[in-house]
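Here the complex is missing one protein chain, while the rest keep their positions.
Entry: chain A
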Amino acid sequence: MRHIREGFKNIGRNGWMTIASVGAVTTTLILVGAFLALMLNLNEMADNIEDDVQIDAMIEQTADEEQIQNLGNEIEKINGVQSAVFSSKDDQLNSLIDSMGENGQAWQMFEQDNPLNHVFVVKTADPQDTAPVAKQINELQGIQSVNYGQGVVEKLFEFNSYARTIGLVLILGLVFTAIFLISNTIKITIMARSKEIGIMKLVGATNGFIRWPFFIEGLLLGVLGSIIPVAIILTGYYYLVNNISQHINYSFIEILPFNPFAFQLALIIVAIGALIGVWGSVMSVRKFLKV
């Protein structure tokens, strides 16, 4: 109890340094929050796409029913194929029209003279097998071409890994700046209270007792710094989910739902703030308290 009271007192005493270090934590955590929201959503999307990968094997226009039957059997025999479902060119046109929404109207004129192919929709047991399986299907007699979103998944993963590296470097830099500022604030407190600390040692206060208020001060600085970021994350993500997502029609872009994602993110932000604060005070206490 005394430690908590002393911790609060310290914060009140160092006005400007307190504001500077809380500000640094705030900036850091806003960026950490935005970055985490982006990364976690991108990861989720990549997972979704991976699950959705399918191979559209287009059948040559000239193929007759028997040939199509045989093709189906051959495809199912290929290693790694989970299922091969026939989809007629009319099904294809309908689903195309559906997926286009309002723009789909234009395609209805093709209903009489459908330019599309019959298709085998092939799924592999393991998404990683998609490319080799597609290649094998493509070599079969009677297949005109295969389409499996060549490279899209790979590109997304590649983008993710770049974004992650750049983000991590940026955020580590900010986190260390925030830790440094906090440790400086605590250092000032320690200096300002050196006489008091000296007397505490003289009369036999334990080291743990002397250190506690400084840990609490650090913890408070970190947690105070997380208030604004948490507010921004909660409101920002709420608007994102409710407004932006309505305007995006690509099926694979599906952002994580507000509840529980935004709350989990807020919790992580507070935890990182607390960690920055405690870490900063530990550094300072080790260096300057000498107890």
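Methods note: a residue touches a chain if its C-beta (ideal position, glycine included) is under 8 Å from a C-beta of that chain, and two chains touch if they have at least 3 such contacts; residues count from 1.
Heads up, the rule we're going with is that contacts and distances are computed from a predicted model.
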Original post:
When you check the chain that is not on display against UniProt, which of "FAD-dependent oxidoreductase", "Cellobiose ABC transporter membrane protein", "Polar amino acid transport system permease protein" or "Cell division ATP-binding protein FtsE" does it turn out to be?
Top reply: "Cell division ATP-binding protein FtsE"
Original post:
Where the complex has a chain not shown, which of A:47, A:90 or A:196 is the residue touching it?
Top reply: A:196
Subject >> Chain not shown: contacting residue from A:207, A:235 or A:259 >> reply: A:207
Original post:
For chain A, which residues touch the unseen chain?
Top reply: 2, 195-196, 198-207, 209-210
